[in-house]
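In this view, the complex is presented without one of its protein chains, the others remaining in place.
Right after this comes chain A.
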Amino acid sequence: MALDQSFVGRTYPPTDPYEVGREKIREFAEAVGDANPAYTDPEAAKALGYADVIAPPTFVFSITFKAAGQVVQDPQLGLDYSRVVHGDQKFAYRRPVRAGDRLTVTSTIEAVKSMAGNDILDIRGEVHDEAGEHVVTAWTKLVARAAEPTEPVAATGGEA
């Protein structure tokens, strides 16, 4: 069933702050095998002009995707989450996320479409720090595949 168009433009309340820790950044950098010292060594980060270690560019997705869960799991929207795959992802950075940041995410539904039985949802997450300054915007396109797919799942693309 096609999703309700009236959800376009709906904004959800800001999330509780997520406190970015040095060790969480280190764990993430190790998981993606990235040895850039700006992620683990405060002195290296300072040499680049940052107050503390910074996070790899895609780190913030963990926070924005969790926030998008408010939308995805909104019972009124009625998205079948078990059929959701990640279509597109885009970030616009004002500054890198850094250790010590306390980040809140405000999610807005930008578009709701139905194509070939698939429901497509575009969610924008605005990430702000404790001072209220904008840090990064994340755009996430989610595709809920049709219950009776007309083509193999693998052709639909990568999953979240």
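Simple rule for what comes next: contacts are C-beta pairs under 8 Å (C-beta built on N, C-alpha and C of every residue); 3 or more make two chains touch, one makes a residue touch a chain; residues count from 1.
One rule holds in what follows: contacts and distances are computed from a predicted model.
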Omitted chain (choose from "MaoC family dehydratase", "Sugar ABC transporter permease", "Acetolactate synthase small subunit" or "4Fe-4S dicluster domain-containing protein") - UniProt protein name: "MaoC family dehydratase"
Hidden partner chain, residues of chain A it touches: 24, 27-28, 30-34, 36, 38-39, 47-50, 54, 56-58, 61-62, 65-66, 85-93, 95-96, 139, 149, 152-154, 157-160
